[in-house]
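All protein chains of the complex are present and in place, except for one that has been dropped.
Chain naming follows the written order as A, B and C, and within any one chain the residues start at number 1.
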Amino acid sequence: MWNWLGRRKPNGATRPARFSPRQVSRVLAECVNEAGGEASARSRMATLASTYVRLDDGGKHDFLELLASQGEDDEAKTRPLVDAYVKSSGSARQLAALHLRDTLAGTSLRILRQFNLLEDGVKFLVDLRADALRLANGNVSLQVIELELLSLFRDWFALGNLELRRITWNSPAALLERLMAYEAVHAIRSWADLKHRLESDRRCYAFFHPRMPGEPLVFVEVALMDRVASIIDALLDESAPATDPREAQAAVFYSISSTQPGLRGVSFGGFLIKRVVENLLGEFPRLETFATLSPVPGFRRWLDERLASATSALVSERGRAAFMRLAERRDPEGELRTALGGNAPADRATSEALEAVLVPLCARYLVDEKNDGLPADPVARFHFGNGARLDRIDWLANTSGRGLHESLGIMVNYVYEPSEIEANHEAYFRDGKLAISPAVRKLLAK
Amino acid sequence: MWNWLGRRKPNGATRPARFSPRQVSRVLAECVNEAGGEASARSRMATLASTYVRLDDGGKHDFLELLASQGEDDEAKTRPLVDAYVKSSGSARQLAALHLRDTLAGTSLRILRQFNLLEDGVKFLVDLRADALRLANGNVSLQVIELELLSLFRDWFALGNLELRRITWNSPAALLERLMAYEAVHAIRSWADLKHRLESDRRCYAFFHPRMPGEPLVFVEVALMDRVASIIDALLDESAPATDPREAQAAVFYSISSTQPGLRGVSFGGFLIKRVVENLLGEFPRLETFATLSPVPGFRRWLDERLASATSALVSERGRAAFMRLAERRDPEGELRTALGGNAPADRATSEALEAVLVPLCARYLVDEKNDGLPADPVARFHFGNGARLDRIDWLANTSGRGLHESLGIMVNYVYEPSEIEANHEAYFRDGKLAISPAVRKLLAK
Amino acid sequence: MWNWLGRRKPNGATRPARFSPRQVSRVLAECVNEAGGEASARSRMATLASTYVRLDDGGKHDFLELLASQGEDDEAKTRPLVDAYVKSSGSARQLAALHLRDTLAGTSLRILRQFNLLEDGVKFLVDLRADALRLANGNVSLQVIELELLSLFRDWFALGNLELRRITWNSPAALLERLMAYEAVHAIRSWADLKHRLESDRRCYAFFHPRMPGEPLVFVEVALMDRVASIIDALLDESAPATDPREAQAAVFYSISSTQPGLRGVSFGGFLIKRVVENLLGEFPRLETFATLSPVPGFRRWLDERLASATSALVSERGRAAFMRLAERRDPEGELRTALGGNAPADRATSEALEAVLVPLCARYLVDEKNDGLPADPVARFHFGNGARLDRIDWLANTSGRGLHESLGIMVNYVYEPSEIEANHEAYFRDGKLAISPAVRKLLAK
Partner (left out) sequence: MWNWLGRRKPNGATRPARFSPRQVSRVLAECVNEAGGEASARSRMATLASTYVRLDDGGKHDFLELLASQGEDDEAKTRPLVDAYVKSSGSARQLAALHLRDTLAGTSLRILRQFNLLEDGVKFLVDLRADALRLANGNVSLQVIELELLSLFRDWFALGNLELRRITWNSPAALLERLMAYEAVHAIRSWADLKHRLESDRRCYAFFHPRMPGEPLVFVEVALMDRVASIIDALLDESAPATDPREAQAAVFYSISSTQPGLRGVSFGGFLIKRVVENLLGEFPRLETFATLSPVPGFRRWLDERLASATSALVSERGRAAFMRLAERRDPEGELRTALGGNAPADRATSEALEAVLVPLCARYLVDEKNDGLPADPVARFHFGNGARLDRIDWLANTSGRGLHESLGIMVNYVYEPSEIEANHEAYFRDGKLAISPAVRKLLAK
C-alpha cells in the first residue's frame, strides 16, 4: 500500500524514504477517519512511524507541514461553540468553554495521540517534537505541531508519572551507553571513565518515564566527599581510588544533563535534585552539605562583550593593567582571550592577579545580569529557580579547554540546604530575590 | 493549619470531616497560586485528599462546587484570544486556537492535575469523578468537574498506557479480594468459588494502569472447553474437575466486568477481548472458537413493555395462547411475569412452548431494537461494536434468579472470529451493519 | 513402558497406582546405570515421581524398601578402600577417607539426587522423607532412606541458602492458602482471620528455599504493641482495629510454625527469630522488647503424672487442699483435670487460688524438668537454645480448649534481648545454663 517505504540497499544501508504528498495525505486521511478498529490504527501508525524516521530533513519538514494542515478547523463547527461560550456565564460558560476546548483540540492532535498505541510511540513523539523544533525556523505550521506536543508532554511527563532510579555499574549496558552519549557537561571518554563515575563513592540518579523505560530523561552525577570539591579534575581522575562514602559529609552534584531535546519546556531537573537530596539523606544520614560544582557557561562571552564596549566601567584601571600585563596583543579584550584562550595561567602571580579581577566580575555577572528579570546565566537561573544558594566561586576549577573557553576556568558551588530550598524557591519566584552566601556578598561589594 | 481535618474518635472510628467554605477556599487559592515548590504542593494535595475522602455526600457536593467555581474564567483574558482566533485563518488560526485552548483549560483543571503528584492521586481522581457523576443530578458545576476529568482520563487511560496481565491463584490476595468485590455479572460467592475460576482450564485477564497497579480496570473470565458452553451453571459449579486446556477447542468469555465507575465513558472492554484472543491463540494454537456466554439484560423489561401495549403485534395468537396456558392470572402481561418470575418452567412441554416463542422474540429484540441507531441491549451493543457476531441464542442457559428476572433465562453466544473482527467492526460503525449467524437469521425470519 | 501408571477414572478421580516389584526394579536399574543423557534421566525421574505420589501407603512402603535395597554396597569394592583407610595416616589417611566416603555414598543416594533434575524435585524429596519418617516404624531400610535425605537436606537447606521474605496481604493467594493450612499454634479460621493477622501493626516472616519458591519452610507471626501482651485472645480478635506500628515498643512473636515434616532435624526456627529481630529493628528503631507469647505444651501432662505418683512432693498440703476445693471427684489427680478440663475457673477466688499453685509449678517444670540435660518442654528447649530469656509466666493467658488442655491456660513470655542472645546461646550449650528473669527466679524460690 505504502510505496514510499525505503528499501534496503545491498550494502545494508538504507536510503532516505521518498513520498508524494498525495500518498501521505491518503494515509493521514485514514488516521483522521479512524477507519477500522484499534488493530488497524496500530498498524497504520507503525507504518507511518517507520517511514518517517527514514525521511531526510526535507521530507520531515514536508510531513510535519502536511500533518499540521490536517488540523485546520471547520469554521461551521467551531463558530456556534464560540458564540455559545461568549454569550454564556457562570457554570454554563464553563461547560461551553469545555466543549469549545475539546473541539479546538483538532485533528492533528488526534493523529498525534494515535502514536501512543505503539510500544515506542512516546519516544517517537518526543523525537518528532525535537525535529519540529529544529526545523521550524519560524514556520508556523511546525510551531503548531511542537506546541501541540508540548501541551501533551506537560501532562504525560508530569512529575507524578516519573520514576527516580539509581544508575549503577549493574545497570543495563544499553542504558549506560546512552548515558555516555547524553552527558552534556563533562564528556564521558570511555567505559572505564563511566565505571569510575559509578564507583562506591559516587551516585548517579535519573528520571524515567514508564513508556520509555530505557531512556533516562535527565540525570545527575554525584560525588560523596569529605568536603565540597572546588576543582573538577580530581572528580574526573579515573585513577583516584574510591573513598568510604559512609564517612562523607558533602554530596557534590558535578554534572546534570537533560537528554531529550524534544522535551524542551518540560522541566524536571530541579525536582530531580530535590529527590536525590532526600534519597542521599536516607542512605547517608551524616551528609551535611549538598552542593553543585557548576560551570558558568555565559561568563566569557559576557565579559568579552563588556570589555569590547568602550563605556564599560567593569574593570578598574588596575584590573585593566593586570590584563595588559598578560597580553600578547595590544587591545585589552584580545589580551584576555589570548591569555586564557586554551591555557591556564603559567605562574602563580599571574593567576592571583587574574583571580582578583575575574572572580568578583563573575559574581556580578551571576547576580546582576538579568534577562526578563531572571539571571542571564542559564545554570544560575536553573539553580536559583530550584531554591539553591550561590555559595562559592572557585577560581581555576576547570582548566579543560571547554572550561577555560566558556567559563574562564571558573566553577561555582550552588548549595541546596534542605531546610531552605522551599523558602528560597518561593522568594525567587515571588520577589525575584536571589539566595547568596556572605562570601559572595563580599565579592559583590568590591 | 487545616482545622476541618476529622479527628480519630477514641474507639478508632473516624467521624466525617467538617469544613467551612472559607477554609476550603483558602486552600484552593493556595493551589491556584501554586505557592511554594513541588514539595509544598504535594503536601497540600495530600491534606486536601485525606480530608475529602472523609466528607459525607453533602460535604463532597459542596467541595466539588467550590472546586468548579475556581474555574470560572477571566473574560478580560479570554476575550482577546477569542477575537484573535475568530479573525485569523490558516496556520495562524491554528496557533490562535492552541492559545485559546490552553487558556480555556482553566483553574479547576490545573488544581485537579496537581493530585497527580500523590502516589495514589490517579485513583483519587477516578473516585472523585465517580462521586461527581453520582452526585451531579443536573448540577452543571459537578458536570463540569466530571467532564474535565473525563477529558483527562481519555488521555491518561489511552490504550497504549494500559498493561494486560493474567490473574491467577498466585496473584496477590489483595488483588483477588478486589476482583471478588468487582465481579458484576456472576457474583463470586467465596474464596473457593474464586479459586475454581482460576483453575488450569480457566483464564482471567485484566487491564491495569501503571499508576493504579493493584486495581484491575476491567477483567474478563474465560473457560477453555471442548465446545462453546450453552449453559452457565456448569461453568460456575465449583465441584467440577478441571479439564486439560491443551485439548480445548473453544474459549468461552463468560464474564466481563468494568470496575471503576469513575472511568465511565473511557472504553477498553472491547480492546481487552481482542488482546485476550491474541494471548490465548499464542498459548493454545488449537483453539478454534472464541465466544461469549452473555446475558440479555434488557430483554424482559422490553418484552413486558411490548406485551403491555395493546397495539403490539409481537406475539401471534398462537404464542399468546401459549402464554395463556402458563398463566395463573388473566392478563397476558401478568402471565409471563408469573410464569417465569423466579422459577424455570416445571415441565418439558411448557419449556418447549416458551422456547418457541421467546427465542425468536429475543433475536428480534437484539437485532431490531435500536437506540440512536445502535442496538438497544447494552451487551449486544458492546459486542457488535467490538466486531463480534451474534451466533446463537441459548434457552434456559441461566436459571439463577437474576438470569430469569432480567433475561428470562436466555443467554447468548457472541463469537469473535479473529479474521472477521476488524471488518465487522468497520461495517458496524460505518454502515450500522450487524454480523449475524445463519442460525439467528433463521430465527429472525420466523 | 511404565504400565503401573494409574489411569484417570471417568469421574476425574485417580485410583492408586499399582506396580510390580520387578517393574520398579527395572526402572531403578536404569536410574543406577544412568542410561541415556540428562533428558532421559529427567523424564525417567518425572515418571517415577508422578507414579510414586499416587501410590497408597503400602505401595510407598514397598517402593522405599526397594529403593533402599539399591544401596546395598559391593563388598569387593569397599573392602580395599576400608583397608587403605585403616592402614594409612596423615594426609594420605584423609585422602583415603574421602575416597571411602564417596564410595559409601551409595546407589540409593545417587538415585535420590537425580530427582533434583525436576523442577519440583526438591519438594518431592522433602515429601518422600516425610513418608519415610511416617512409615518407618522401626524398618531399617526406610530409616536409611530418611537418614540419607536428612544428610542431603542439611546441606541443601543450610542457612546461607534460605531467603527471608515478609508475607503480606499482597502475597500470592496460593501462598497464603498454604500458610492457613500450616499454622500449627493458633489455627487460622478464615481468610478474614488471616487478613487480620497481616494488618499494618502485624508482621509475618518466613524462610524460603529457591527451589521451593511458593513454600514457606517456617514462619513467625508478630504483633507490634505498646507492651508485651500477656493474653493471646486480644491478638486473635479480628474486630480489634490496627494501631500505629511506629509507636510500638514491643514486638510479640505469638506463633511460630514449621511446615515441612520432611525437614525434621533440619533446624532454622531460631535463626528465623534472630533475623526477624534485626529486620524489625531496622524498620522500627523504637522497639525495645522482643518477646514471645508461647504455650507450655507439656505442662499439663507432666503435672498429671506428678500428681498421680504417690511420692510426689510437688504440691504442698495447702496446694493440695486448694485443688480439693475445686474438685468434683475425690482423687486429687482427677480434681485438677476436672477443674480445668475445658473451662476457665468460674470465679476470681478460684482463679487466684489456682494461680498461686500452678504458676510456680510451671516455673519449676520449665526450668528444672530435663531430658538429656536439656529442658523437657519442647518450646522452652527451643527458645532457651536460641538465646532467649524466660521472662514471665502469664496465668489464664490462653483459655481456648487447647490452651486449657495442654498448658492449663498458662502462656509464657520468652524475651530476645539483642545484646544478650549470643551470650545466652553460648552459656546454654557450653554450660547448660538457662537465662531466667528475676521474677521467674522468685517463683522458683517458692
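Operating definition for what follows: a contact is a pair of C-beta atoms (placed from the backbone, for glycine too) under 8 Å apart; a residue touches a chain by one contact, two chains touch by 3 or more.
Note that the structure is a prediction, hence the values are computed from the model and not measured.
Asker: Name every displayed chain that the left-out chain is in contact with.
Answerer: Across all of the complex, the chain we cannot see touches A, C.
Asker: Which of C:D155, C:D244, C:D347 or C:D431 touches the chain that is not shown?
Answerer: C:D155
Asker: May I ask which residue of C:V32, C:L66 or C:A105 touches the chain that does not appear here?
Answerer: That would be C:A105, which touches the missing chain.
Asker: Among C:E305, C:E352 or C:E426, which one touches the chain that has been omitted from the display?
Answerer: C:E426
Asker: Which listed residue, C:D56, C:D73 or C:D368, touches the chain dropped from view?
Answerer: C:D73
Asker: On chain A, where is the contact patch with the chain that was removed from view?
Answerer: Chain A touches the missing chain through residues 12, 169-177, 191, 195, 214, 241.
Asker: In the complete complex, which positions of chain C touch the hidden chain?
Answerer: These residues touch the chain not displayed: 35-40, 68-69, 71-73, 79, 82, 85-86, 90-95, 97-98, 100-102, 104-106, 113, 116-119, 121-122, 140-141, 143-144, 147-148, 151-152, 155-156, 158-161, 210-211, 270-271, 274, 386-387, 421-422, 425-426.
We take it that only the chains that are shown with their structure count from here on.
Asker: What kind of graph do the touching chains make: line, ring, star, complete, other?
Answerer: Line.
Asker: Would you identify the chain whose Cα-based centre sits farthest away from the centre of chain B?
Answerer: C
Asker: Once you find the CA centre of chain A and the CA centre of chain C, what distance in Å lies between them?
Answerer: Using C-alpha averages as centres, the distance is 60 Å.
Asker: I'd like to verify one number: the distance from the centre of chain B to the centre of chain C, where each centre is the average of its C-alpha atoms, in whole angstrom.
Answerer: Centre-to-centre distance between chain B and chain C: 50 Å.
Asker: Could you check chain A for residues that touch two or more other chains and list them?
Answerer: None at all.
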